[in-house]
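Excluded from the complex is one protein chain; the other protein chains are retained at their positions.
Our next item is chain A:
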Amino acid sequence: MADFLYQLLLSFDATLRIATPLMLCAMAGIFSERSGIVDISLEGKLLSGAFVAAAVAAVTGSAWLGLGCAMLAGIFMSLIHGFACITHKGDQVVSGVAINILASGLTIVLGIALFKRGGQTPSLPRDDRFTPIEWWGVDMMDSVPVIGTIYRQLISGHNMLVYVALLAVPLTAFILYRSRFGLRLRAVGEVPEAVDSAGISVTWLRYRALIVGGALCGIAGAYLSIAQGGNFVREMSAGKGYIALAAVIFGNWKPLSAFMACLMFGFLEAATTRLEGVDLPLIGEVPTQLMLAMPYVLTVLLLAGFIGKPRPPAAIGKPYHK
């Protein structure tokens, strides 16, 4: 039994690590989509962030500089998206797809040109990454049964960006529901005319939402390449941006619900690895492929309307014309 609990705990631990980039991207998606801009470009921003973080960290030897530049890269991609679909009122999905393709191609081209390793960046020495932080009193807590193990495995021992992601969720909720910026952001995604007639610039408000989102995606990218991993690998975002977008929809564009959806997706993936080849009582051996497909199956089911009805922001996807 204790062994089972320990296994479960390790699964939760893995869940958290897998869900971190999802959480950051989902919060980015919430900022953008709540302002009325469809953000299918989460994937591309995540990938650019990952590449820039690894490249800058490799060249300068500073993880912090890598993180900062990754955020700037995410913001830059957001600004392209904004320029196309806020300033020039282009189609938001087309612009988002374009950004994803751009990021996919550009990271490889620049990677080969700069590092000549087939699109990868050099592996970073341990000191140049964000390394796990041992919390205070872990050894002391070890003497306490169960809680000690939870403290060591689940709460302590993650790198800093995991905690940033965990903080980003309540912070997003706070900004959205308690601040002036949040009130205006929610309003502009529902009835932009109301915002305009209240004397607030719709354009600037939406740009700010995209900038915040870009920065969050940049952090998520840095997590992939210089915290969880030690270098950039081609297409290393591997659809996480899309999964995050699905989590936003699952969560009905609400931060806490989206967070839960991210954890669910994370848990499914963590369980997949753990359950590989394991015989479960009653069920027998679970096909790994089925588990791997679960997030996508769930997404399709949701989008088809089987799991509750999502209520997107009313003005999403519509450029604002005066």
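We adopt the following convention: a contact is a pair of C-beta atoms (placed from the backbone, for glycine too) under 8 Å apart; a residue touches a chain by one contact, two chains touch by 3 or more; residues count from 1.
To be clear about the criterion, contacts and distances are computed from a predicted model.
Of the names listed as "sulfate adenylyltransferase", "3-isopropylmalate dehydratase small subunit", "Outer membrane lipid asymmetry maintenance protein MlaD" or "Heme ABC transporter ATP-binding protein", the one that matches the UniProt record for the absent chain is "Heme ABC transporter ATP-binding protein".
In the complete complex, the residue from A:D91, A:E190 or A:E235 that touches the missing chain is A:E190. Among A:L79, A:I200 or A:A293, only A:I200 touches the chain that is left out of the view. Residues of chain A in contact with the chain left out of this view: 178-184, 186-187, 190-191, 193-201, 314, 322.
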